[in-house]
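The complex appears here without one of its protein chains, the remainder shown in place.
Now for subunit A:
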Amino acid sequence: MKPFVLKAALAAVAALCASSTASRAAWEPVRPVEFIVPAGTGGGADQMARTIQGIVTKHNLMKQPLVVINKAGGAGGEGFLDVKTSSGNPHKIIITLSNLFTTPLATGIPFNWKDLTPVAMLALDEFVLWVNAEKPYNTVKDYVDAAKKAPSGSFKMGGTGSKQEDQIITVGIEKAIDAKFTYIPYKGGGEVAVQLVGNHVDSTVNNPIEAVAQWRGGKLRPLCVFDAQPMAYDEPIADGKAWKDIPTCKSQGLAMEYLMLRGIFMSPKATKDQIEYYVELFKKVRATPEWQDFMKSGAFNTTFLAGADYAKWVEAEEKRHEGLMKDAGFLASGNN
């Protein structure tokens, strides 16, 4: 009986501590905060998380350390389930990408974003249509004509992951121009860009940060961006062209728009003070020059949302993903 009594006493003390911290006017972490990345090391989400960690450390924005942990298993499902089961633990936050929607829809794991507490949207990641610079496609029209003329399925599109954002965009393009591609999934965005440089695929929809080095090296050519307006950055990158000079796909007759969420969620059952603490923290992170440099290097869309606006945005986006994935036939059997 003794161990049980001890455990019960400990639990009571823990509960007391928890309630006393929660009742304080402003909440602050009392132990190290785990920052979960539902993707592998070196990818876009991982880079962003580690940049944030670096900024927080350098500018002393938190009294407790922020520890980045990768939980990439099952296309990020491992990370989402980990945070979902940490109900009431305010020392756990997670950075999300589109797999917040796509992974549960495609694999049927028991998870929905509503299981977590939304904190803030940090930025939106752009997608650009890239081709090899040796190819004669200078405009979207050249590209679309070539793709339509090629025998069905012989045009190869490389992308990151299966039934994730890159393949969703590919299906969207197929629909918009009435052509059939062969989609080849790879593990990481950098690898995809290099496969395009080596002419192993015909086009990709890499994020700017994944392909910018090859663009500057004269190996790749951007055709259009899958956003409603051109990107905001007017500093020349290659051949005197800036991100701003890349036209939107819609304006070029390719009606597909897609942006990827780079946002923060935390464990279920977080209190208002706890959410407020993290929102303020990320506002401070966004104000640093390092963050602005990072946004510039990856040509991010810097929209910031928090609170109800953020939740509303995520909800609308979930609906859109459900529609897109249903149309593409990507839903797991239990999700139909």
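In this text, a residue touches a chain if its C-beta (ideal position, glycine included) is under 8 Å from a C-beta of that chain, and two chains touch if they have at least 3 such contacts; residues count from 1.
Please note the rule applied: contacts and distances are computed from a predicted model.
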{"item": "Name of the absent chain as recorded in UniProt (options \"TIGR03915 family putative DNA repair protein\", \"Mg-protoporphyrin IX chelatase\", \"Tetratricopeptide repeat protein\" or \"Tripartite tricarboxylate transporter permease\")", "value": "\"Tripartite tricarboxylate transporter permease\""}
{"item": "Residue of A:47, A:267 or A:301 in touch with the missing chain, whole complex considered", "value": "A:47"}
{"item": "Residue, one of A:29, A:77, A:118 or A:263, that touches the chain absent here", "value": "A:77"}
{"item": "Omitted-chain contact residue, chosen from A:198, A:253 or A:323", "value": "A:198"}
{"item": "Identified contact with the non-displayed chain, of A:91, A:156, A:221 or A:262", "value": "A:156"}
{"item": "Subunit A residues that touch the omitted chain in the full complex", "value": "40-42, 46-47, 50-51, 53-55, 57-58, 68-75, 77-78, 81, 106-109, 153, 156, 161-164, 182-188, 190-191, 193-195, 197-198, 200-201, 209, 212-214, 216-219, 293-294, 297, 330, 332"}
